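To keep things clear, I will list the structure first and then write my remarks on it.
One protein chain is absent from this view; the other protein chains keep their places.
Showing chain A:
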Amino acid sequence: MAGTGEGKKEEADYKRLHSFPLIRHTDMPEEMRVETMELCVTACEKFATNNESAAKMIKESMDKKFGSSWHVVIGEGFGLEVTHEVKNLLYMFFGGSLAVCVWKCS
């Protein structure tokens, strides 16, 4: 029992420590990167339990801001190989367990 309690505590600790966004790969310009990152964070926080809604929100906002057509993948585990327009891709982790990939290809 003590073990699980500790485990929970560790988990909480981990969540708290790893709540920040961590950009793994991007070729966006600085301004765009920051904006996109913030957007992803707000979307993931808003729809913490529903990745689909978060992805939808991100996609729509990005389409509005930077022109169509954007694609968003959010998940805890996935693999992808995409072709995207240069300087229009962001791949980041968030909240300790989520991976978000946003790219543009029209």
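Simple rule for what comes next: contacts are C-beta pairs under 8 Å (C-beta built on N, C-alpha and C of every residue); 3 or more make two chains touch, one makes a residue touch a chain; residues count from 1.
We adopt the following convention: contacts and distances are computed from a predicted model.
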item: Hidden subunit of the complex - UniProt protein name among "ATP synthase subunit delta, mitochondrial", "Trafficking protein particle complex subunit", "Dynein axonemal intermediate chain 1" or "tRNA-intron lyase"; value: "Dynein axonemal intermediate chain 1"
item: For chain A, residues in touch with the removed chain; value: 17-18, 22, 24-25, 75-86, 89, 91, 93, 96-99, 101, 103, 105
